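For this view, one protein chain was removed and the others were kept in their places.
The block that comes next holds subunit A.
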Amino acid sequence: MEILMCIVAGMLFAAAVYLMLSKSLLRIIIGTGLLSHGTHLMLLTMGGLKTGTVPVLGEHAASYTDPIPQALILTAIVISFGVTAIFLVIAYRAYQDLGTDNMDQLRGSEADD
């Protein structure tokens, strides 16, 4: 099961890298979203996928899932949500002001500084 999850995370990373290497700003932002999904999936797998019992443990629980990775993912999801939101806003504003979402034209040069 862990191997499968790792492969899925790897596929998400591959898709994210592909999108982030494209020229369109919106695709890049979607790529960052996929990247954080891959990361979160990886983080979940890192904690070990146990037999499917709840993370809440009694004094003498026979089997349980490690709750810490889940707490970490929750934090990381909230943060990546915030970052994506601000990224989208800045990208939209940049599109309005600069009149393009093509990264080639956003390169900038010495002359216009």
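As a working rule, a contact is a pair of C-beta atoms (placed from the backbone, for glycine too) under 8 Å apart; a residue touches a chain by one contact, two chains touch by 3 or more; residues count from 1.
Keep this in mind: contacts and distances are computed from a predicted model.
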**OP:** Select, from "NADPH--hemoprotein reductase", "Na+/H+ antiporter subunit D", "Binding-protein-dependent transport system inner membrane protein" or "Glutathione ABC transporter permease GsiC", the UniProt-recorded name of the complex's unshown chain.
**Re:** "Na+/H+ antiporter subunit D"
Subject >> Contact footprint on subunit A, counting only the chain that is left out >> reply: 20, 25, 28, 32, 35-36, 38-40, 42-43, 46-48, 68-69, 72, 75-76, 79-80, 82-83, 86-87, 90-91, 93-94, 97-98, 106, 108, 112-113
